[in-house]
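The complex is shown incomplete by one protein chain, all other protein chains being positioned as in the whole.
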Amino acid sequence: MREMSKIIRNVTNLVYGFIIIFGFYIIVHGHLTPGGGFQGGAVVASAFAAMLISYGQLNTKKFLNINIFSLLESCGLTMFIGVAFLGLGTTFFYNFLANSGSWFGNIVIPGINAGDMNTAGVLPLMNIAVGLEVFSGLGIIVLLMADGAEYTKKKEKAENDR
Amino acid sequence: MNSFVELIHITILIITIFAGLLAVIFKKLLPAVIAASAVSLLLSLEFYLLHAPDVAIAEAAIGAGLTMAIFIFAIRGTK
Partner (left out) sequence: MKKIIFVIAFIVFFSFLVVSAVNMRPFGNPTFSEMDDYFIKNAQSETGANNVVTSIVFDYRGFDTLGEATVLFTTIVGIVALFRRITK
């Protein structure tokens, strides 16, 4: 797939880093502000899609690797299930870190407050796990779809030449 | 104040229906895809006005971003 026009490439150059940072902000602050793992992962994957559209798939593949994405996705799902299993002393999916005073365990004052990053027990860990899985999974989907479009085009051209 | 919010809701929904109609009417493929993503973007604005910011973020990222990207890949592949 060829590149798009110069305007689109320049705008993507300016904007894609900020989109990725915003997506990771949504993932990490999932227990304080609206959003969470799925939403933040979708935002990061949309930055990858913008890169892929404006630069073409041959240029993008130099720094986005499908194998690394696949590894990250498996790590995300395994981390999610692992954190769920860690609470098995009481039940599956038990929030064993909340209000305990250790990691992510500060006690929250009920009511409207400014928010503390170091609260909410296992919820930030699960947010990070799901966000890892979602952004790498949607990135794999977008990369493979671009590959498939290129493959179909090449095949049709070869059939036309014959 | 209440009637003002209702007016905004009605305006956004009318523009959404108009954009959906444009997505069907357009003969060229790229403007039709952009109109379909505009439907998704306006729908996410409506979700935000109905006090559901989580759904609004997911709709804006997936409906307006990734779906349009995949449609554009399909258009580029057939041309």
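Chains: A and B, in written order; residue numbering restarts at 1 for each.
Note that in this section contacts are C-beta pairs under 8 Å (C-beta built on N, C-alpha and C of every residue); 3 or more make two chains touch, one makes a residue touch a chain.
From a predicted model like this one, the values you see are computed outputs, not experimental measurements.
Peer 1: Could you list, sorted by label, every displayed chain in contact with the chain left out?
Peer 2: Spelled out, the missing chain touches these shown chains: A.
Peer 1: What chain A residues would touch the chain not displayed?
Peer 2: Against the missing chain, chain A presents residues 30-34, 36, 38, 66, 70, 73, 76-77, 80-81, 84, 92-93, 95, 98-99, 105-108, 110-111, 113, 115, 119-123, 126-127, 130, 133-134, 137, 140-141, 144, 147-148, 151.
Note that only the chains that are shown with their structure count from here on.
Peer 1: Averaging over Cα atoms per chain, report the distance between chain A and chain B in Å.
Peer 2: About 22 Å, centre to centre.
Peer 1: Show me the residue ranges of chain B that touch chain A in the complex, using the header's touch definition.
Peer 2: 53-54, 57-58, 61-62, 65-66, 69-70, 72-74, 76-79
Peer 1: Please name which positions on chain A make contact with chain B in the complex.
Peer 2: Against chain B, the touching part of chain A is residues 1, 26, 34-36, 38-39, 42-43, 45-46, 49-50, 52-53, 138, 141-142, 145-146, 148-150, 152-153.
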